[in-house]
Every structure is written in structure tokens, then in C-alpha cells.
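With one protein chain removed, the remaining protein chains of the complex are shown where they sit.
Here is chain A:
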Amino acid sequence: MTTQQAPAIQVHGLEKSYKDLRVLRGVDFTVARGSIFALLGSNGAGKTTAVKILSTLLKADAGTARVNGFDVATQAADVRECISLTGQFAAVDEILSGRENLVLVARLRHLRNPGKVADDLLARFSLTDAGARRVSTYSGGMRRRLDIAMSLIGDPPVIFLDEPTTGLDPQARIEVWQTVKDLAANGTTVLLTTQYLDEAEQLADRIAILHEGRIIVNGTLDELKQLLPPAKVEYVEKQPTLEDVFLTLVGTKA
């Protein structure tokens, strides 16, 4: 249980229902420190629900979850000290400027030099020129970059990214991917949810698929690929993509 050795995230038997809808029915997984963990799932699989529980916004019905060694239910304040959340929909203040948004978060995280923190992040996310403009004038991609920049303030050791690249153009996606890789290289633990299988392939050290309330597979990309015959003989021989694995396991209805 010591904060130092414990995995960054430990989830055990997590359950959550909305009224009759049983969304999570016993979710288990562990995320090692400094690694990137991708949670895959179709629409409505419960990815956002899981992320909200881990970031102390929702209470689980059963099971335990620890982040950085702290229990999300009983030590929520400690958990909040060491996480940050980039939700599925950009959580930025439209009426403030980009810079004011960053300063606001830096102040609320009780950092010493909010102005400098903001300017550094604006530069890092190519937003310096737009920094003084109101966020309501930003494009979707700029808004998302600002959103992610706001989440990096204070260098929290664990970061949750809920579908961080949904709605971004290919160039912006690659920029976000690079940011995520840099974070992990510097020791930050990243849990991201995504519907883009190539995103998980590109980024994740481990991939888990959430389906019908449970984690049905959890492994490295190579391990997942071994769940299918290594190569299918068609007209041309090709390696299965993660997409093949996903669709086989989840079972397409189409």
C-alpha cells in the first residue's frame, strides 16, 4: 500500500449502475506507473463512467479503485491532488481567453507563478498567438489543445484522457499523440479511452477492451494479436490489425 511501489491505478471488482442499466459489472485492471493504458470500448460501453469513478466524480456501487495508492472513495481529496482529467467534452471557459483559462486552473491548483505557467503552456501547445482571444472564437482543435494544456498544469502524476482526439484533424491528432508520449516518457501515467483502434495501437503499452460491463481482454498489442491466428491467408497475407481483434472479440452486429 505504500504510495511509492503501488501501481498507479488499481481497479478491482468495480460496479456501477444507472437505475436498471448495469454499466460496469465487475471491472478489474491495473496500470503500471509511467505507462500508457488504453481503455477501448464501443459507444456506451462505460468508458466515461469508469473514468469518472477514477477521477472522484462518481461513486461506484461496489468494488474498489485506488489511484496513486489512494482509495477514490475514502481518500478522494488525496486522489484529486495527484490526478487531472480531460473529459470527453472540452471543459474550458468560453468567455475567458485561453490564457485566463490556464491562469485560472494554475491558481486553483495553488501554484506559485500562474502567469508563467500559462505562458509556457500556450507556447508548448502553439496557442501563444490566440492566447489573448476569447475561447469562444477558437476552433475545435484549439479548444481541445487548450483543454489538454489545462490538464497538464501542476504536473499531476496520473492523467485521465477521455477520448482526447475525437473531432481532431489528423495533424492535431498526431500532436496530441506526441504530447501523450512525452508525458509517459517523463514518468506520468496516462489512462486514455478511445474508440480509435489505431490510437491505442500507436500509444498504449497495454490495451484493455471494456465490453458488456467487464474487461474482456487486457494485454499488450502483441498479446492481443495472438488471440487471432497470426496471419490470415486471403488474396494477400496480412497481419491482423487491432481492429480485427476488436471486432472479433466484441462481435460485430453489422
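The criterion applied here is as follows: contacts are C-beta pairs under 8 Å (C-beta built on N, C-alpha and C of every residue); 3 or more make two chains touch, one makes a residue touch a chain; residues count from 1.
We take it that contacts and distances are computed from a predicted model.
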Listed names "Protein-export membrane protein SecF", "Transport permease protein", "Rod shape-determining protein MreD" or "ABC transmembrane type-1 domain-containing protein", with the criterion being the UniProt name of the chain not displayed: "Transport permease protein"
Out of A:G41, A:G69, A:G87 or A:G213, which touches the unshown chain? A:G87
In the whole complex, not just what's shown, which of A:M150, A:L197 or A:L224 touches the removed chain? A:M150
Contacting the left-out chain: of A:E100, A:D120, A:D155 or A:D205, that is A:E100
In terms of residues, what is the contact footprint of the unshown chain on chain A? 52, 55-59, 77, 80-81, 83-85, 87, 89-96, 100, 104-105, 107-110, 134, 150
